[in-house]
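Moving on to chain A:
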Amino acid sequence: METPGQIRDRILARFSGAEVTVVTNPGPAAQHSLLVGAAHATAIATFLRDDPVLQLDTCSNVTGVDWPGREIVETVRQPLAPEEDADPAAPPGVIEEKIKRLVPGSLEVVYHLYSVALKHGPVILRLRTADRAANVTLPSLTPVWRACEFQEREVFDLYGVKFTGHPDLRRILMWDEFQHHPMRKDYVEPDDYEWEPTPHDAVLTKARRHYPAPPAAPEEESTP
Partner candidate 1 sequence: MSAAGELAGLSAAPGTTVRAVNDPFHGDLLEVSMGPHHPSTHGVFRMMVTLDGETVVKLKPVFGYLHRNHEKLGENTTYLGSMPYTDRLDYLNSMTNNWAYALAVEKLSGQPVPERAEYLRIILAELTRLLNHTCLAGFLLQDTGCSGTPLMYAFREREHILDLFEALSGSRMMCNYQRFGGCRVDPTPGWLAAAARLVDGYGRFLDEYEALITGNEILMARTQGVGVLQPDLAVNAGATGPMLRACGVDYDLRKVDGYGFYPRFEFRVPLGDHGDTYDRYMIRVLEMRESIRILQQALRDLPAGPIIDAKAKNRGLRPKAGEAYGRIEGPKGEIGFYLISDGGPNPYRYRVRPPSFINLTVLEDMCLGQTVADAVVILGSVDIVLGEVDR
Partner candidate 2 sequence: MSLAFLLIAFLTVATAAVAMALRNLVRSALLLGASWAGVAAFYLWAGAEFLAFAQVLVYVGAISMVVLFAVLLTRPSRDEGAVSPASAGRLLPALIAGGSVLGVLVGAIVGSPLRTAAKPPLAFTVRELGLQLMGPHAASLVVVGALLTVALLGAVVIAAPGRPGDREDPR
């Protein structure tokens, strides 16, 4: 089976305007993936399915991943402007500077494609939304693989990614009137705290918020 790199080149050769980059997977599993731009996603998917060499005729798994916005502190080396009296032989001084850079978050949908006919795979496609708030739309691949129908509805339900072209985009696991998207990292659980006899750590702080400490219970230590 071709490596992601070769597949990327063949896609670029075929679709001139498409942006496809290989995302390397540092882990030992070494399952590298192809980050595909939303514009040509459906066309690329159809190509992957119908290409005689690949024949990726089934989409085994559709996963939503939430990458919230992060602040990265980068150390940037900038050559110091040489003072006048410094001797030319000495190397120019370098100062390191820490600048905070805000990496915008995005909602990502990962497709694991396999070929039942040729018995190979996985080819992993990644589609990322522009950001996590306003435009969270991605092209749906259900017209290409019927397998994505329920799984894309689940990603819509739990992550809030709106799939254009999906035949029946409704919530699949939560009830229809539910507002939020529970699998997002910044999802705040409803505060319907129910009494737990052994509260400690995070549950303890919630317990204390709900039940103001009763007077003068025997003095007990509690570890965070």
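To be clear about the criterion, a contact is a pair of C-beta atoms (placed from the backbone, for glycine too) under 8 Å apart; a residue touches a chain by one contact, two chains touch by 3 or more; residues count from 1.
How these were chosen: all candidates are chains of the complex that A comes from, given by their letters.
These numbers were taken from a predicted model, which means no experiment stands behind them.
Enquirer: Counting any copy, say which of 1 or 2 touches chain A in this complex.
Expert: It is 1 that touches chain A.
Enquirer: Which positions of chain A touch candidate 1 when the two form their complex?
Expert: Against candidate 1, the touching part of chain A is residues 25-29, 31, 57-61, 63, 65-66, 110, 112, 116, 119, 122, 124, 145-151, 158, 171-175, 182-183.
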